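These notes concern the structure reproduced below.
Missing here: one protein chain of the complex. Every other protein chain is in place.
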Amino acid sequence: MKITTVRRINQLFFFALFVWFCIVATVGNKFWQIRNWPINWILQFDPLVALGTIVSTRKFYGPLHCALGVVILTIIFGRFFCGWICPFGAIHQFVGYIGNRGKKVAEKIRLNIYRKAQCVKYLILVFFLGMAAFPSLASSLQTGLLDPIPLLTRSFQLVLLPIFDRGAYLTSVNARYYEFGWLIFAVFATAVLLNLVIPRFYCRFICPLGAFLGIISRFSIWRIGKTKSECINCKICEKACEGGCEPSGNIKIAECVLCFNCRDDCKHDLIAYQTVPSLAGETQVDVSRRGVVLSFVSGVVAAPAIRLSGKVASNWYTGVVRPPGALAEPEFLKRCLKCGQCMRVCPTNVIQPAGIEGGLEGLWSPILNNRIGSSGCQLNCVACGQVCPTSAIRPITLDEKHGLGEFASAGPIKLGTAFVDQGRCLPWSMDKPCIVCQENCPVSPKAIFTKDVFTTVRDGVVSIKQITGSTIEIERGIPADKFRTGDYYVLFEDGSRCKISSNTATSVGISEGKVPASAGKIEIQVRLQKPCVDIEKCIGCGVCEHECPVSGKRAIRVTAEGETRSKDRRLLL
Amino acid sequence: MHLYSGRARTIESVVGVLILLIMIATAVGIYIISRDYNMARFGVSSPQESQGDFTSVGKAETYNNDNLYEKIDGKAPMYQEAGFVKLDTQRFAAKSNSELGFELYIYDMNNAKNAFSVYSRQKRTDATDLNDLGTSAFGYVAGNAICISLGKNYIEMIGSAESNELVDGMKGIAKDLSAKFKPTDKDKIVELGYFPEGTVAGSWKLQIDNAFGFDGLTDAYSATYKIGGKGVSIFFSKRKNADEAKTVAKNYYDFLITNGGKVVTVDSEILKSAGGSVVDFYGAFEIVFPAGVFVGGVHEADNKQAAEKGAEVLIDQLKKVTGEIGG
Partner (left out) sequence: MADQNQNNLGRRQLLIRGAKAAASIAATVGVARWLYDSKGPGAKEEEAGFLGTLAKGLPDFSVPRKDGQVISIVKGENRAKTVSKAIELLGGIERFIKPGDVVVIKPNVGFATPPILGATTHPDVITAIVKLCYEKKASKVIVTDNSINDPASCFTISGISKAASAAGAEVVMPKDSYFSPLTLEGGSLIKDWPVYCAPFAKANKLIGIAPLKNHHRSAASMTMKNWYGLLGGRRNVFHQDINNIIAELAMLVKPTLVILDGTVTMMTNGPTGGSVSDLKKTNTMIASCDMVAADAFGCSLLNLKPADLPYLAIAEKAGVGTVDYESLKPLRAEVI
């Protein structure tokens, strides 16, 4: 069996596995739903996820230990991950293959030559690590923007799956919406289409994970190389070279992705996977020390430069409401990969990829948008923390979320606080009865209470013409049937009040209470229940905001004030 | 044309096969891991509150007199007039298929009569009785639902679908619940034994007050009595003594007449001598009579002859019961 065949099967397997894990990231216990599928598995053995979080937090988060195995195997065998496992690599390889199928051999060889620009990915890696390295300046983990596994996870979970599942809804109950999905898609599509220019463009020039694996493959025991220093120099070995590592000449081991195509293609069997370096010699990738230092320093400076916005300090944006269990903002930004797993698993679709409202570094990080999705954050759901691969959202229990049991002293986790916009609220500003937010508040006892008041409606003072039984005929015309909803009352001059059960243009009928004997004028009043938020009870789940009938800019909105994850945003003692 | 040695080719194949084996093992491993799951970690359910083949979904909720309407809205007064204390509810989903599930309602009605009253008054016409719940327990299956009167508790299980699988599961839980809330001797409703032979078992109804719209008729038990393949609805209400029974019978008769009933001649001698009356109430026949310490009668019969026949049997029976229990 040819090793290249085995490799393709392997790539197909891991790609299928990746897609499967994307599909099953739906809360539910059917076999095609989440149950205990290790949906973060591929993210967890991505060594750049581990490296990035280690650099930013100085800690090696337990569930990422699989990455250690990949690192060790890479040190021994070389960049097998890129050529054999990476699902993004598999896509690039496939698209590159399709895109260049008909080309002449010489053209293919020309496409796969080693280019100096392949050093760029090392600079990208160093830049990102620089951004994460110094918490005292500002540490921000941005590897997830270009790390292929988070990038692909994000692209599948938030873009491709919702597109292809539209109408079928196998992976969700309703259509899913992701506000910055188009940008995620643009990045993904660009990366894929670049294969038509140069095969594996992303892997060769951009991928920071490939760069990291390239660096650690430097001492690999086994390596691709020529078994003789001289050959006829047909360069046919580079016809399908995936890494662009120049196996025909001085091979660049750091660029070799172990595709074995050169070994397969060499008509003279002069290429082997062996313990001796290529007899034609090896050279290092052309990365200047100056470039590395410059990139690193740029990264180190870029992080605090981004923080100049104050978005992680006093100028924090109130709309950045993070999912339950999210760490305090500086710690959160050290861990979030922007992989989108939380947004995908969220049963209500309320978790969204952010734009740059929370600062440039918060791009695609999870925030709650109560206008999207089927409801706010559900009281009895902690799925987002369970799927977060780096614990940027901690895996909390329901007890912790509700502040029960051992968490009683800490109280419930608050995502923010609901504020009533009295200028937009129907009972507050428009004399229209409405208690939708109060009715939908899931907290017990309810965090929304109402202040009941009677207000005379516009042009509601009318003179009585005649009283017959429980019907009062009046002088001036009023809108027929408008006041019979049970919310309207008649206020008599003696101060007594009766509920209106029916009304015509010239009369009102009373259902409860007694009509006073002498009454010159009446006032038609509406009973309003004006919603107020009890900030000690409100957990910021956003159900009220979601349900508010003022459907544009809601009349009750949750903002991050009072969130428990950061002390400086609390409202109460 | 490859010149690799046979050895190199063998190694290549062996390594290839090994890698594929590792891959297959990985796939199997992942599948095995996936099968061992606990949905509680997502907050979806908590297994400790599972019931048989079902796991609870969401939180248990409790309602009292103040907020019962939040759960059952307009039906609340019916329970409250019958002595409602509290309602506990919890949703369950089948372990095998989370689409199937039911909501469990346990109404604490303070005593067995109250519970039986709300049970019997809501009993569905297409119900199939559950007869294996033990003594003094009543229950039936109606389509997707199971309702049980169990001591002071009235229990409803409202299934999410009309599925045999689901109903069978719910029946199992009904049995578990009947063991858990086992009625005691004082929960026994002796009055149900006063009905004459020929009464359709399970057709009993108890109206605590305001029976048939008449507020003077309280604790009225009614049931279907079979005569020649047809059923008439017979009823009785036990009073303190024979005099009171006579008064209530007279008042009920007056109530019928006041509200538009027409007096009809009584054909049955037994009924006549018992002091009973037959009233044509907008096309249906109502019979009322005192019998010992009981007020008895027939309600909404469409056949006068059958109604009188039923009344005769009931008079006989109630007099007998009066003799037995003393009055």
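A and B label the chains in the order they appear, each numbered from 1.
Operating definition for what follows: contacts are C-beta pairs under 8 Å (C-beta built on N, C-alpha and C of every residue); 3 or more make two chains touch, one makes a residue touch a chain.
Note that the coordinates shown come from a computational prediction; the quantities given were computed from them, not determined experimentally.
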item	value
Left-out chain, listing which of the shown chains it touches	A
Selected from A:241, A:285 or A:327 as touching the chain missing from the view	A:327
Which residue of A:65, A:451 or A:521 touches the chain not shown here	A:65
Chain not shown: contacting residue from A:26, A:391 or A:417	A:391
Contact footprint on chain A, counting only the chain that is left out	54, 57-63, 65, 68, 71-72, 75-76, 135-136, 216, 219-221, 275-277, 327-328, 330-331, 335, 391, 394-395, 400, 410, 567-573
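Quick note on the criterion: only the chains that are shown with their structure count from here on.
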item	value
Chain A-touching residues of chain B, taken from the complex the two chains share	1-4, 8, 12-13, 15-17, 19-20, 23, 27, 30, 33-44, 46, 58-59, 95, 98
Residues of chain A that touch chain B when the two form their complex	1-3, 5-6, 9-10, 13, 17, 24, 27-31, 34-38, 41, 267-269, 272, 378-383, 386, 395, 397-398, 401
